[in-house]
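Note that this complex is displayed minus one protein chain, with the remaining chains in position.
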Amino acid sequence: MNGAKIAVTTESGQPVKEVTTNAQGTWDVPVDKPGKYKVTLDVSTLPQNAEVRGGNNVRTPTVYKGNCSSVLFALQPKGAPGQEQQQDSGGQTSMWEQAAQLAFEGLNLGLIIALAALGLSLIYGTTGLTNFSHGELVTLGAILAYAFNVGIGLHLIPAGIIAVIVAGVLGYLQDRLFWGWLRKRGTGIIAMMIISIGLALVLRYAFLIFFGGQTEAYAQYVAQPGIQLGPISAAPKNLVAMGIELAVLIVVGIALLRTRTGKAARAVADNPALAASSGINVDRVIRIVWTMGGAIAALAGVMLGLSQTLKYTMGQDILLLIFAGVTLGGLGTAFGALVGSLVVGLFIQVSTLWVPPELKNVGALAVLIIVLLVRPQGILGRRERIG
Amino acid sequence: MDWITIISTTLKSAVGVETVLYGVAAIGLNVHFGYTGLLNFGQAAFMGVAGYGLAVTVTVMGLPFWVGIGVGLVAAVLLALLMGIPTLHLRADYLAIVTIAGAEIVRLIFRSVAFKDVFGGSDGQRGFSNGFYAINPFEHFFTARQYGFNLGPVPLFFSPRQTWVIFVGWVLIALACGVVFLLMRSPWGRVLKAIREDEDAVRSLGKSVFSYKMQSLVLGGVIGSLGGFIYGLAYASVQPDVFGTETTFYMYTMVILGGAARVFGPVIGSMLFWVLLVLVYGVLAEAVGAGYITFMDVNQVGALRWILVGLGLILLLIFRPQGIFGDKREIAIDAR
Amino acid sequence: MTVPESKAAVTDRGAHLEGAKDAVLRCDELIAGYLPGVNILNGSDLYVKEGELIGIIGPNGAGKSTLLKAMFGLVTIRSGTVLLKGEDITNMKAHSLVSRGVGYVPQTNNVFPSLTIEENLEMGAFQVPGKFKERFEFVSELFPALKERRKQRAGSLSGGERQMVAMARALMTEPSVLLLDEPSAGLSPKLQDLVFIQAQQINKAGVTVIMVEQNARRCLQICHRGYVLDQGRNAYTGTGKQLARDPKVIELYLGTLAKA
Amino acid sequence: MHAETPAEATTTERKTAALAAFKDLAHEPGVPKPDPILVVDNVVRRFGGLTAVEVGHLEIQRGSITALIGPNGAGKTTFFNQLTGFDTADSGSWTFNGRAMNGVPAHKVARAGMVRTFQLTKALSRLTVLENMRLGAQRQLGESFWRALLPFLWSRQEVQITMQAYDLLTRFKLDAKLDDFAGSLSGGQRKLLEMARALMVRPELVMLDEPMAGVNPALTQSLLGHVKDLREQGMTVLFVEHDMDMVRDISDWVIVMAQGAVIAEGPPGTIMSDERVVDAYLGAHHDAPLSESDLESQLHEAEEALEAEIEEETQK
Partner (left out) sequence: GGGGDTATQTSQSAAPSSSAPAAASKGDGVLTLGTLLPQTGSLAFLGPPEIAGVSLAVKEINEAGGVLSKPVTKIDTDSGDTTTNIASQSVDKLIAQKADAIIGAASSSVSESVIDKITGAGVIQFSPANTSDKFSTINDRGLYFRTSPPDKLQGRVLGDLIVSDGNDTVGILAMQDSYGTGLADQVTKTVTDGGAQVVERVDYDPKAPDFSADVAKIKAKNPKGIVLIGFEETAKVIAELVKQGLPADEHKWYMVDGNTSNTNYVKMPKGTLTGVKGTIPGAAAPDDFQKKLKEIDPKLADFSYAPESYDAANLLALAAESAKSDASADIAAKLAEVSKGGEKCKSFKECADLLKAGKDIDYDGVSGPVEFNEVGDPAVATIGIYQYGDSNKYATKALEYRTGNIAG
């Protein structure tokens, strides 16, 4: 903007210099002392059709020794609609669009939590073990996939599949060699809970040693640009991931309800001794559950790593949300874990419409508390009978 | 390898500030979990509100130290009521998640930018411990520059400030243990233990389960808050992340290591935990520093320490699932 | 009081060894317990022959349930042996016994509370899923209440209804040896009758039955032989009739109420 | 026989009083009693489509032993749950000692003097048997937080309570298990503990849910004396039981429930010959007490069957 007059004074009003902007609309005032200055734009010298946005034509920058200090007068066409509407136009999003986007993000996060929660819920259900090392199983999946993907150089898709399979095998071995052995020794579930805390420490810091403390990403699909779907912008990888997650959740959920092994798993959860008396090989069922649980947790890890990035604490960081999802839905029910996790995911994201994002977990956790007050047995849980 | 330092730091840690502050808070947790069966995963929040109650009263409001202690205690009681009134009707495992959630909410609020003026954001608050050290007899009464003794070649000395904190801490532990001991062999304690086993049975015998659970929550919370005070005073500051879920996990570990529902269980557990932590690290760091261990660098020592601590926990619980003081018969009963 | 002639024998190992020769299932000098250092069974002997119906009675805490659990692999046997058709099954896992044709109804916690009645029964037929339909029809005839409520969760059932489910669950597999731990407890008199009659009929159909009962009189009425267990040891053995009439047994274990 | 307790001989007045109170009552459901301790009106509890309890009017006579019988799933336990505050009734009201009790929480119901036991026992597993018992005592000084800290305030009362507990445990043949964890008791022993613990409360009305299921008959018999004794001490007993011998032996009055409703009331003798009751509940074999000859013939049958079988076997 050429030819606008600008007056520079010291803080107390002593004039320093008056300048006129050049063809690019820029100007320069050398000052000799650091301190506060006052810069006034003479509005009358602006072109007819322009005005200063916000109306304020005075700036008070502080100039420091040896540094320059920039001042900016943003102009807009005169008579343009007021401040408020300005906000809405020009690529800004409405409350509803924002809510839609957040709801989508909530589903995205919720489904990942649900996968992890399903594994936890299965293991809790069949063995009564509150497994605090479950977060590390999630991390394990992500890191395995990373190893195959970046370390060996496979594409992420086969790498992810192999990682899930390997994690399943490791889940099996974990029960076979460790938890099963503990059960046989008659270790109580409280002791096992603490043992799982110990195991979580071992695993987490082993990851730290082998993977390092930094954040990493897979070789493919990093920072994929979003595509616009109505009010939502979503990266294609998210859509595919959500599809896979939902499919796995539903298949496993139905398998639990319908298949013989699924029913056996629930029977073992209820009463292992009676299950054995019915001819169910309890150890075998538990091993299947651990295999499944490990594989599903790993899948959750791969998906989390895909959607975000990888870090050795990634599982630990979402463990609280996993527990929240499991409990909210009703302990030990597979579909409960799904529903609960979705609710947790949704509320984390959508609550940021009202609370600052740094407190987004507060919103979700508060909802959790409220839901449990209304339905102490969880959303899909059932009350036990008394007497 | 510098064995003298290793032994000295290890022995000192057995009675040191961390042992004391975790120990006392774990005593509170033991009241909740060990005796009453309340799966309180928010014990750290009781420490937090106490520490912050003290800090905010002294630094932000400029009130005297003792008022701060009072505010901290009241805050702990209020937190117990706030957490308890809605949640004590819940089944045990649900209580766990609600207390975790409650504690996380407390922590997130402490560290939020929105309340930075009051709680100091992620760096927390400091500058409230002068009142405590002003009455430090080890500095003002006695003139020694440090307190302790030499165990053979191993020096075991604490500075007057540390000595004061540790002294007060152990007095508080003794008091808390005394109270717990008296209470748990009284009919009052019997009701708590019965609630742990079966609430409905207790109800059918005419005891108000809710009221007892609440009393337990408040008592354990107040004892836990002492840990918060000790933390704040010993480090002359409070930070929000100290009072996170991890701290509660470690306290659980201590309670169970020592033996749940045992008066001295949490204290011994805390000693064991810190001794393990310090000893393992001391040996590892020295071994790497002195070149005995070559396959890893200093960056990995910290991680390896936790791995070994984790392994230690696992082994302890495998071979002594009832903890140090626990009763094997009790464990046999709740094994599935 | 004059003691009339007693035919019930105080246990004697010779007789046991004699009788146990061609037994389907036999236990010899079982020692077992829950807590380290505390034995609940102190050397119990028991045998049952093909097609026999055996009753075990005794005071509360005698170890009757423990004996059944020990035979069925649910309590670790510290010493002694259990033989099933000549095969050593000591400390064998319960599920492998099921595949060898042994069925068991526990005394407590005998249903899967979060499963529906139908699923409970399905679990009963876990090893023979093909037979589920047929067997389900069979047990629903016995306990019609179950069929009506097939979709109800067992956890919400009344005490007696649970007992029915438990009994029905064990009948799903057509076992060749059936261990029943107080199957009639908590059932209405009508259903108690049914249970006893049923036990008898199953037995007649060739199933070997071992039954622990506190409804001792009725148990002794239908069983071929009975054991009286006290403090983990066999106190008396004999035919049902012998035991039921033995004054010592009456005084210590049976009571006189029903006769009064 | 000799097993009958001395209490029987000395204190039959209460029994006769109770019997007298019932003498002229009509034998129909909901009949008013001369001195009811518990009056129930229109209690309904539904679970989904199933009406578990639907009791119109019911009164329990003070100082009597009343049996509540009915087929499995009739709603007896659910009915107990409503009355004692363990479950909330969909509708209905009831008074205990003239005091309205609907909506009163369970522990207050118990304090008011109405104590129940559970059919599926609730042993406090990791408390010893003795501690289980002590817990039952009411108005313990040491149960208040502050007084608990001062043992001298409550230690004397504790001694008394312990004496009382010893006493009951001896009767219930649990004295040998005194210091064992309740969780290590056998099924029957738990039943016994459950009942003994309820009696520690010294309630006015004790509601026993199948107290003798799984209890050894010899012990049952001696305990019956104890239950009768309760009546002599002025307590009212309401119990659910499937053991008809017991019902016949000790109850003054029997109430029959079926499908949630009370279908009959009356003295034991009459009720047990009531056709509907026999149909719905007792079944054919239970129309009369087993006589010596019955026993004989049944044993005979069994023996014959056995012999036949053995013969069969030997023939094979």
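Some observations on this one:
The letters A, B, C and D name the chains in turn, as written, and every chain counts its residues from 1.
Throughout what follows, a contact is a pair of C-beta atoms (placed from the backbone, for glycine too) under 8 Å apart; a residue touches a chain by one contact, two chains touch by 3 or more.
Remember, predicted model here, so these are calculated numbers, not experimental data.
Within the full complex, the chain left out of the display contacts the shown chains A, B. Across the entire complex, the residue among B:168, B:209, B:301 or B:316 in touch with the chain not shown is B:301. For the options B:216, B:237 or B:322, the residue in contact with the chain missing from this view is B:237.
Against the chain not shown here, subunit B presents residues 2, 5, 8-9, 12-13, 16-18, 108, 111-113, 116, 121-124, 126-127, 129, 139, 144-146, 157, 159-162, 235-237, 239-242, 244, 246-247, 274, 277-278, 281-282, 285, 289, 297-303, 305-306. Although one chain is not displayed, its contacts with subunit A can still be listed: residues 34, 53-54, 59-62, 64-74, 87, 90-93, 98, 101-102, 105, 108-109, 205, 208, 212-215, 217-219, 222-226, 228, 233-235, 238, 304, 307-309, 312-314, 317-318, 321, 348-349, 352, 356-358, 360-361.
The rule we apply is simple: only the chains that are shown with their structure count from here on.
Subunit A and subunit C have Cα centroids lying 56 Å from one another.
One finds 31 Å separating the Cα centroids of subunit A and subunit B.
Subunit A has residues 386 in contact with two or more other chains.
Each of residues 77-78, 86, 118-120, 184 in subunit D touches at least two other chains. Those residues of subunit C that touch subunit A in the complex are listed here as 72-74, 93-95, 98-99, 104, 106, 109-115, 119, 122-124, 126-127, 129, 153, 155-156, 169, 173.
By the touch criterion given at the top, residues 34-35, 50-51, 57-63, 65, 107-108, 145, 156-161, 163-164, 182, 185-194, 204, 214-217, 221-224, 239-241, 244, 251-260 of subunit C touch subunit D in their complex.
Listed in rising order, the residues of subunit B touching subunit A in the complex are 86-87, 89-91, 93-94, 96-98, 100-102, 104-105, 108-109, 112-114, 200, 245, 249, 252-253, 256-257, 260, 296, 300, 303-307, 309-314, 317-318, 321-322, 331-332, 334-336.
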